[in-house]
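Written below as structure tokens is the structure these notes are about.
Excluded from the complex is one protein chain; the other protein chains are retained at their positions.
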Amino acid sequence: MITALWVMIAIAVVLGVVLGYAAIRFRVEGNPLVEKIDAVLPQTQCGQCGYPGCKPYAEAIAKGEADINLCPPGGEEGIHKLAELLGVEPKPFGADRQPRAKAVAFIDEKDCIGCTLCIQACPVDAIAGAAKQMHTIIAAECTGCELCVAPCPVDCISMQPLPERPNTWKWKYPVILLRPQK
Amino acid sequence: MRQLYTFHGGIHPPTNKAQSTTQPIAYAPLPAELVISLHQHAGEVAKPLVEVGERVLKGQLIGAPVSGFSAAIHAPTSGTVAAIGLQIVAHPSSLPELCITLQADGKEEWAARHPVDFRTLSNAELQSHLRAQGVVGLGGAVFPSDMKLRHSIPVETLIMNGAECEPYITCDDMLMRERAAEIVRGTEILRHALNTKSVLFGIEDNKPEAIAAMQQAIDDSSLPFEVVAVPTLYPGGSAKHLIKVLTGLEVPSGKLPTDIGVQCFNVGTAYSVKRACDDGEPLIARVVTVTGNVAQPRNYEALIGTRFAELVSASGALPGTDRYIMGGPMMGLELPGANVPLVKASNCLIAASDALFPPQPAPLPCIRCTRCVGVCPAELQPQDLYWFAQSNNFGKAQEWNLFDCIECGACAYVCPSSIPLVHYYRYAKSEIRARDQEKRAADLARERHEFRQLRIEREKQEKANRLAQKERAATTANAKTVAETASVPTPAKPVVTVDDTQQLRINTALERAKAQATAARPKNTDHLTPEQLAEIAAIEARRSHIHDIAADTGADDEPPKQS
Partner (left out) sequence: MDIARPWLKHLLNGRIIRPSFFALRRHISSMSEYFLIVIGTVFVNNIVMVKILGLCPFMGVSRKLETSLSMGAATTFVLTIASGSSYLINHYLLGPDLAYLTTLSFIVVIAAIVQFTEMVIKKTSPVLYQVLGIYLPLITTNCAVLGIPLLNVQAKHDFIESLLFGFGGAIGFTLVMVLFAGMRERLEGADVPVIFRGTAIAMVTAGLMSLAFMGFSGLVK
């Protein structure tokens, strides 16, 4: 009985020493997972996930606090990529968070009063302007996050959906009619 | 006897070329109206240089190249610019592009032509001359020819592509039969520019007359060129495959022929180069085959911008035509209608009917027979690419070298299940390109966002520093005054919240804006004559039209022209 105890203690001590050494020798700092998740997210910085930007959302996912189906701009594709990265099952979007068509903000220059509230709101600095000067959206940089629409006191910002042009047009998935339509 | 090599796969579809080679090239009748697309080359859209109502001469520059990867557009005939706007062009999306509509005046008045002696020009000078003349590759890919003259290592072999492997197309065949001397001359110019020793003409052996004509022209010119008859095999006219057959060299995936010391030009391009240099004529016309369900299939030399419907009626339209194909039956694209204009890339127009091209049966599941693998000239695995494309597995599709697919259609031709394979590959490629575009945009947005965070932090830091400095100055000043003043109670300041001041500022700004708007509005808008009202309406229409063009072509860097 005591022998058995001694044998087990001996095994435990030896293994403990080995593991202790390994814990120090193979120590790992930081969490590279956050960068990988952030690389997948669309960088719209819109806040629709409930976090103030894409990096905080990535950190929340890495910690396990946030679900992977909270990002509408990423679309279904984004959910699948996150699921693959984290090794979990992909989930569909909730009813309150559905992806919308890509749009670009547009300032109606007749009504703009030059208050700079939208400039302060834009997360990617896509609005050019200064106090009491005309503001305008730099369309090439606008991510369509819609954070500028709410702060505008004169409601002069609208979202214009991007029209399809020959260089942005995509071939459609081949759909074959099994029965010809009458 | 020159040693020829082979490439993997290939098919032998019925050539159907005899119909359109019975008659010589005819000059297409001058149309009343020409629609010249500003995007008929690989690269960026050309910028229009003319205005509506302006009279232009034949060969005048009407569209300027906007970057290194762009080409010039010239007026194909003299006339007046009727409109500059979006028109339906030959694009698979049926979306419109910016086009210049020209009303021909019938005079065919040439602008000043500037021929050059190629012997006096260096490679770079010839490049800028060809760029100014709008010469692009006429083999189908329409790359600006000046770009194809650039090379980093010496070009050992220049190959002239007269293979024309696709069924129905005979424009290069007829061009070689009738204008062999000009082609040889153009080739000499290209050879001089590239400083190449070896020049080979690759012509498929189903064109004996063309081979004989080219050989004759070369003998007459005493130039050391060689005509090589290559075995007829589709797609042997593809540049990479012709290079493989003639030289045994393989152009690596993602690289250009000039990276291995070879360059390949279409014989039609050589003809255009000759016209551009010897005659100073820009690229304003090309030979196009009109065939299929027409009474007289033949080749026409047509002006760029001619509507296809006019060419079809010149050949005699027959009933039963339900669609038009630009290009060949393997790689051509179905046109949104016959009113689409001719572009530099149009080598053939097929009037298709169900009798000519019976509809494919409904596709069945892939049985993995690997017939497609046997015929793929790019040595890919079409059935795996199909599997990944149809399940949207784009990562795997790229791993299986999807972008090396030349979309020749040989796999779909042999598929016993009639699966539209090329359709799937095009879908997958465009999805991958769109995703790459989004990724680039996302990376840029991330950079901007991070810089913005940095900027805000920096501003906060600077503000904090300034406040700290002020406080320090204030405390030293206070220390002095506290000793002097008695304890006087400070009067209570009125509490004004930030929101109130903000709202006050907004209200005053609104008032100011309204006052400015009323000041800017014209005051004498009552009692206007009908003529004045009509003029105002016309001006407003023009302004909104230009605004639309600017919005559609994304002119976020240039203000619309106020006329």
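Here are a few things to note about the model shown:
Note that the chains take the letters A and B in the order they are written out, and that residue 1 is the start of every chain.
The criterion applied here is as follows: a residue touches a chain if its C-beta (ideal position, glycine included) is under 8 Å from a C-beta of that chain, and two chains touch if they have at least 3 such contacts.
Quantities reported herein were computed from a predicted structural model and do not represent experimental measurements.
Residue A:L15 is the one among A:L15, A:M134, A:A150 or A:I176 that touches the chain not shown.
Contact with the chain that does not appear here is found for just one residue of A:V7, A:M134, A:A150 or A:I176, A:V7. Listed for chain B, the residues touching the missing chain in the whole complex are 387-388, 390-391, 393.
Panel shows chain A; residues 1-4, 7-8, 10-12, 15, 18-19, 22-23, 26-28, 32-33, 36, 85-87, 89 of it touch the chain omitted from the view.
One rule holds in what follows: only the chains that are shown with their structure count from here on.
The mean-CA centres of chain A and chain B are about 34 angstrom from one another, to the nearest whole unit. Residues of chain B that touch chain A in their complex: 39, 91-93, 95, 97, 362-363, 420, 423-424, 426-427, 429-431, 434-435, 438, 441-446, 448-449, 451-452, 455, 505-506, 509-510, 512-513, 517, 552, 554, 556. Of all residues in chain A, only 38, 41-45, 53-54, 77, 110-111, 113-115, 123-126, 132, 138-141, 143, 153-154, 163-166, 168-174, 176-178 touch chain B in the complex they form.
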